[in-house]
Every structure is written in structure tokens, then in C-alpha cells.
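Just one protein chain is left out here, and the rest sit where they should.
And now, subunit A:
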């Protein structure tokens, strides 16, 4: 029998650890990866081209469907690009609401990440716990926008509407009644802000539980320590951003360095890794959740004490309210124009970036004075991360490929766009 040296293996696109539709062509020498060639694009929908054929506001919903586990951060980058071209700024209350929901989104995203990353590496229980908490974040989205995931809540000039005064409660059913019903509605007796506050008070304990499961777990450390090590120089050269960059020890966070929304008015710290391996990135993301909880609490306090408008008072961009539309001719015309033609945006180019949970999510937009973007380019953090796949897994074992996919926190909605 002739001896086979290297052989090629196909991984995905239908594989539970492929996080969607990643197809990897792996060249293996025994169990050691010699070369990895990711094939992406199986989820390519041409979001940018679609956006070019629609008025600006009609594409906000597409942004949710990019990185579909951190929806509002994507919207934030998009509406910021439009706002900067228009030269308008959202009212301060809207800025705080955006800050708070960006952080809720970060918690959501990291919960999804820790759940699936853990599941990939054999920690089944964590997945169930993480999804339990994630459900609360879904409820916050639902209370504010009506949708559990694809919110379309941010608008150029502010947010769609103010936070609701009442948190929806569970009704009695065959499965939820008596003590269970009281438990399910425990946090839901006040406003949405009360619910968020109760969640933020409780959540650090939950992170403690996750840490009990993973932090010193022998299997977890064997699977992550020293795996996928990225030096700071490499991280910069490969265009890494977010926790992938901070895990390598580069203290760079747009929330601090190029601040936006209300991040300059809240107090928080930026965790930074040392070794640049999967374990350090795990530590960074866990600590980010704690810091997010801090920001959420500060925003809740501010929002409770400071009522005000959540949308700019500029009818050329934001629609007048419905009651006015019924009795005021001008308002009706504005409303009609906005929802048929949309608004025109002055010609120019802009690159607006936010610190999304996965890294720098940027929108590059060219406008030609019209009511549709002439060119829109979405800079997805995961795209740059995945492009370094080959360099990160070369020389590792086959099983470590799964650890590296998990640590990159990739979501194909944003990579394939």
C-alpha cells in the first residue's frame, strides 16, 4: 500500500461547528492542518447592491440581517453614516438609548458566542444557561421595537420611539401558572427600564456562574490556552479589530478612542489580553460583559431622570407624529414625501464606524444628492478575522480549527453580506 502524505478534507458548509455556512478546505498531514482555505459567500445576498436601489430609510432593516446576533450595532453604524452626511445629531436621550441598547446587544452577542463556543469545545451546559439570559435581552428588544431580533429601531436622527412605560407580562397559561407565573413576571411589574435594571443587577452573578463552569476548567483550558496565538503586530497587519485585537494586548476601543453616542459620559474599562490566545480572548469577552452591565446601569439611571425627545425635530428627515399628520397639512405633506420619496442626502463620502461586539463595524457611503445611497460598503469585522484563518490554524490540530472558529466569533450574515 502506498503511503498517503497530505490529504484534503472538506469541512462544512453543513457542520454544527461551522457557525452557519462556512466551508473550509483543509489540507491535513495526519491530524495537523497544513493549509486552510475558507470558502465564503454561501450567504451572499448583495445587501449593498440592494441598499443602492432603495431610499435610505428602507435599508435599516437590512442592517439587522447582517450580523444577526448584534443587530442594533449594525443599525447604529448605518444611521451614523447618514447622520454625518446630513449634518444632524440625535437628541441626547436618543444617544443614551443607543448606548444602552448597543451594550445590551453586546451582552446578547457575547452570550451567543460563549454558548456556541463552549458547545463546540464540549461544554454543553453553558449553552443552555447562556441562552436563558439571552432570552431577557430578546424581551428588551421586543418591548422597545416589537421584534425579538430584527428591530429596525435606530433611525437617522434618533430612535423610532421612546422606551415603553410598561414591560409586557406573561399571561397565565397551561404551562405558566401559579408560582411559575409569579417568577416569570418578577421583573416585569414596572417599566422597561426597571426590567433592564433588574437584569443588570442580576447578570454579574450569572457571569460568575459561567466562570465557575469554565475559567479553571481543565478541559476548557486544554482546548483554549496557547491555541490560535496572535501577536499584536500580526493582529494589526491582518486588520483585526475588537476583542480579537484587544486579546493580543492592543488597547484599542472606538468607544474610548473615537467616542460616539453617549460613551464619553459613562464610566467603563477596556479589558485587554496578554498572550493573544483563545483563552485570553475568552477572558476579554467575559470581562466586556461585566463592563457592559456597568454601562447599562448608568444609562438606566440617566434615562430614568431625564425625559425628553428621542428624535430630531426636523421633518425633512424624521416624520411628524401621527396626530399632527391628521390635522396639519404641512405635516401630512412631510409624512407623504418621507414615506414615498424619502429624504435626499447631500453629496459626499463618509466612513462611519462603531465598536460592534465583534470589532469595528464600518459603513462607507457615497451619496450623490439623491434619495438613495450611490454606493454603500459595509466593513464587517468578521470578514477580516476569517481572512486570517489560514495563518491562525496552520500547524494546529484539526480539533483546534473548531476552537479558532469559535474564538473569531464569526457570523456569516456579516461576512457574506
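Structural remarks
The working rule: contacts are C-beta pairs under 8 Å (C-beta built on N, C-alpha and C of every residue); 3 or more make two chains touch, one makes a residue touch a chain; residues count from 1.
Following the convention adopted for this analysis, contacts and distances are computed from a predicted model.
The subunit not displayed here is recorded in UniProt as "NADH-quinone oxidoreductase subunit C", chosen from "NADH-quinone oxidoreductase subunit C", "Glycerol kinase", "Phosphonate C-P lyase system protein PhnK" or "carbamoyl-phosphate synthase (ammonia)".
Checked against the full complex, the one of A:27, A:52, A:142 or A:194 touching the unshown chain is A:52.
Touching the missing chain, out of A:68, A:170, A:268 or A:364, is residue A:364.
The chain not shown here touches subunit A at positions 40-41, 44, 46, 48-50, 52-55, 58, 84-85, 87, 236-241, 250, 252, 257-258, 316, 340-342, 344, 346-353, 360, 362, 364, 366, 368-372, 374-375, 377, 379, 383-384, 386-388, 416-417.
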